[in-house]
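Some chains have been omitted; the remaining ones sit where they do in the full complex.
Chain lettering (A and B) follows the sequence in which the chains are written, and residue indices restart at 1 in each chain.
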């Protein structure tokens, strides 16, 4: 039928776009590249996701294919199934969910990708993120006075020295469940190796879950990073 | 050439269909949602798949990417390569292969998906399942008298209190190796949280291997399941 052919074309357009983005754009938030989570700037994991002792025993006795304990690190890894995500507890100072990521190499951010299960494939779509802000700085600038003008729509900075490079919203009703957002070019910011993603609100649930976040951009030229490991 | 363009279109049609099914239809047999295997209603693993001591040592010494020991649990997990499956030993009371699955949330089954490697991609296509039956009940009804009329083509029930909601056949010669079968709507059955899949026969091998089974349907409204964990 014509309707099914059209659905078909939309599905293939998403598959083409998502595959190209995954394969042809370096993700500086990738665990394989060496990105790690900074616990101090990251929300606590929701107790509901951690489960009780029985849950823990069960998880370690059964064959869980190395998927391990739920932790914010999951935001840096691929996913395949519902629940391959990290669920944060809301807190006063970190919004609905917040994650701080130390990148393995300094870069100039150009776009960010937010991934979530499509709404019909999960029983908990209300936990998807909605509005979020992206804050960046160079690790070495920790505690520095707030040097640049932040993005006008952003709220209070998580800490002095951080700059907001964008605010956007993930849409659970969009055709594609993997959504890429351009970031404002701001030459004054320079190369950064630390970023905080703060989720401001979600789609109705008490907690917020994140499947994956990827950050794309231009790497700092190699001459300046001779002492770091970089990718192999 | 025209032939290759046509092959191309068929391949893309399968990819679109399989991706949509995977992402946009909740699978109540998913290990990540919390589904588990009930050993009492499940065939023993084929000794050939378990291998001997040497095999076991080898599997644990080498880097097996967390794929773990072969077990019926694999029927609830994704697969990527040949042998990412579970092979059952035939038995008198459980057909060629049988698996009992406790679902994490009660649901009304509407369709079932059987996955297997395409025939040209495996050296053991004879082990693919052929005819199979789907039996369901609510966990709480264990041992209850057989309350509803079963599907007319099904054989003897594995136990009193179970209802057959469908019988179908996996076809190794079909264009798509991931096959979805509609189940009979039967309002009298209500919501169920336990299912048995019994494979009646296969494509010629002495043993039967299953790559993945997914069960789709409508979840029981949340009001009745306040005490269960559900998805996070």
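Quick notes on this one:
As a convention for this text, a contact is a pair of C-beta atoms (placed from the backbone, for glycine too) under 8 Å apart; a residue touches a chain by one contact, two chains touch by 3 or more.
This one's a predicted model, so the numbers in the text were calculated from it and none came from an experiment.
All together, the complex described by this structure holds 3 copies of its single chain type, of which 2 are visible.
Convention: only the chains that are shown with their structure count from here on.
Computed from the mean C-alpha positions, the centre of chain A lies at a distance of 33 Å from the centre of chain B.
By the touch rule above, chain B contacts chain A in their complex via residues 12-13, 15-17, 19-20, 22-27, 30-33, 36, 65-69, 71, 73-74, 77-78, 105, 219, 229-232.
Residues 7-8, 11-12, 15, 46, 48-49, 51, 62-67, 80-84, 87, 117-118, 120-124, 127, 177, 207, 209 of chain A are the ones touching chain B in the complex.
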